[in-house]
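First comes the structure, then the notes that go with it.
All protein chains of the complex are present and in place, except for one that has been dropped.
By letter and in written order, the chains are A and B; residue numbering begins at 1 in each of them.
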Amino acid sequence: MLHIKNLTKRYSEKTVVDDVSFSIPKGKVISLIGPNGAGKSTVMGMISRLIAKDAGVVEFEGRDLSAWNSKELSKRLAILTQSNNIQMKLTVKELVTFGRFPYSGNHINEEDERIIQRAISYMELEEFQDRFIDELSGGQRQRAYIAMVIAQDTEYILLDEPTNNLDIYHATNMMKIVRRLCDELGKTVILVLHEINYAAFYSDYICAFVNGKIARFGTVEEVITKENLSEIYGVNFEIQTIAGKPLSIYY
Amino acid sequence: MLKSKHITLGLFFMLAILSVVSLFVGVIDLNLRTLLQGDIEHLEIFLISRLPRLLAILCTGVGMSVAGLIMQQLCMNKFVSPSTGATISSAQFGILLALLFMPSSSLWGRALFAFAAAILGTWAFVYFIQKIQFKDVVMVPLVGIMFGNIIGGVTSYLAYKFEMTQALSSWLVGHFSLVIKGRYEIVYLVLPLVVLAFIFAGHFNIVGMGRDFSQNLGVNYNIVLFFGISIAAMITASVVVVVGSISYIGLIVPNVVAMFKGDNIKGTLLDTALFGGIFVLVCDMIGRVLIAPYELPIELIVGIVGSIIFVALLFYRLKNGRRSIRLKPSGSGCNTAPVMQGGQCE
Partner (left out) sequence: MNAAVKKANQKKIAVLIALTVVASVLYLFVSVNMKYFEYAMSLRAPKLIVMLITAFCIGSASIVFQSIINNTIVTPCLLGMNSLYTLIHTAVVFFLGSGSLIARNTNLSFVVDLVLMGCSATLIYSYLFKKTNHNMLYVLLVGTIMSTFFSSIQTTLTRVMDPNEYDSLLATLVASFSNVNASIVAVSLVLMAIIIVALRRELALLDVITLGKDQAINLGVDYDKTIRRLLLGVTLFIAIATAMVGPVSFMGLIVANLSRQLFKTYRHTYLILGSGLIGMLILVGGQLIVEHVFTYSVPISVFITVGGGIYFLYLLLKQRRA
């Protein structure tokens, strides 16, 4: 289980995350939303140990994150951020192979090989597996990274704005992949999203941030209401139910 | 407006006082009384060594800072200067050519070669950076430093090959110790060139705002650019021929002045010139006092003091955003400043 208690982060004078507490339900898709600068990416960074916290506890399986051995943690929890500019010549398969690094280091065994191939075919990347990742399109590259995270075989997967820089087609496919990770592979997926409708359509829970604090946390139906969203984003909203999900129009 | 004049006046008095002090610092104690009493020996030292040295220092400080200011203004980049724009190394290359092809050439002959090489080298560099239009401001000085390194490498290759390293070494590390009457007068060329810079300051200002802007105002961009770069290169070359290489002055002095007075070249040119004189005078005095009776070459002092100031400027800029390295709003009604600050495409 992942419990966040009194999490706080300050940059010099400014408090970007202010005393945030919530618990992540297991086996669900949870989206963190909110306006720019609300602190959602910082929370994500602290949950994944990429950003040092100033106060509070991130309790993972009964222990604080900082008490975990980094290698052990990397078998349980994976994070994918936007800063993936690799200058090296690396093929898709080599990238996915890195997902097995926490288990086998630089020397992979046959079981690792099987897991890698499964991850590659799950992401439908077979035909690209020997291509260099800097030769792929944005959508393909994003899928290659997801394949690596799948090979990493963790219970928790954290994705920081996975639809960023993708067009509608690839972004929608990315969200479908997220749903499959949860439904088919039983993973707990935590996302930072800008697009409210993706969050509403593809997640189970939504956590909305404003000014470094949690404004609303609950199921999609609880959070995505006309009043809540207008309050969070400060603009007018209309909600329509499409395919059983509350989708919003803002103007 | 009034306050701005105060700064200029303050700088002027400081320069005057430091100049007088500088005249009386040296191995042999000179003082005003013996000079006025007409001590022939002391008067000779004064006229042959001390006064020429002071004048050379002033010309160097004023010249290099003005050259730096012109180059920064024309290239629209705060980090361009004779030392980060391949001008100094080109001038040295010219001197080596003169030593090679006309071993008996006079100081003026060498100066001619240095002029030609400095102008060509700087022009090649400016053409290059204009052609490429770097996105990041810092790219330009980096390319300039590398340009200078390559030219310097070729220079030392030729020097080794023709066994000229000894002869060339006096131009590699700048120093004032050889400045005596009869050997330094070329540095006076800086004066008319600086006067030209004052006259055309407005034009440089306009060209600094870009090609379209100057065309709109009816100023011929290419001619003014060529003219300005040539003036800066010639100033640098006349200093290098007499004193040797002195880095950083052209880079630091204009930037420090701009922090206080903004970027309008008309308002800052005089202060830049005065502050340049003060900077070199102070560095020279440090170099003369530190291991007296010997002296350290000015290049070393400027190298140490200059790098510290420059790195501080860079960090300041990094911390306070790319737009400005300026502390106060400009004192001379320069409302165009934001356009000119920073780099080519910010």
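To be clear about the criterion, a contact is a pair of C-beta atoms (placed from the backbone, for glycine too) under 8 Å apart; a residue touches a chain by one contact, two chains touch by 3 or more.
Bear in mind the structure is a predicted one, so any value in this text is a computation, not a measurement.
One of B:Val21, B:Ala124 or B:Leu290 touches the chain omitted from the figure, and that residue is B:Leu290. Across the interface with the omitted chain, subunit B contributes residues 79, 132, 134-136, 138-139, 141-143, 145-147, 149-150, 152-154, 156-157, 160-161, 163, 173, 247, 290-291, 294, 296-297, 299-301, 303-304, 307-308, 310-311, 314-315, 318.
Taking the complete complex into account, residues 48-50, 70-75, 78-81, 83-90, 93-95, 98-99, 101-102, 105-106, 130, 152 of subunit A touch the chain not shown.
Here is the rule we go by: only the chains that are shown with their structure count from here on.
As a whole-number value, the distance joining the C-alpha centres of subunit A and subunit B reads 55 Å.
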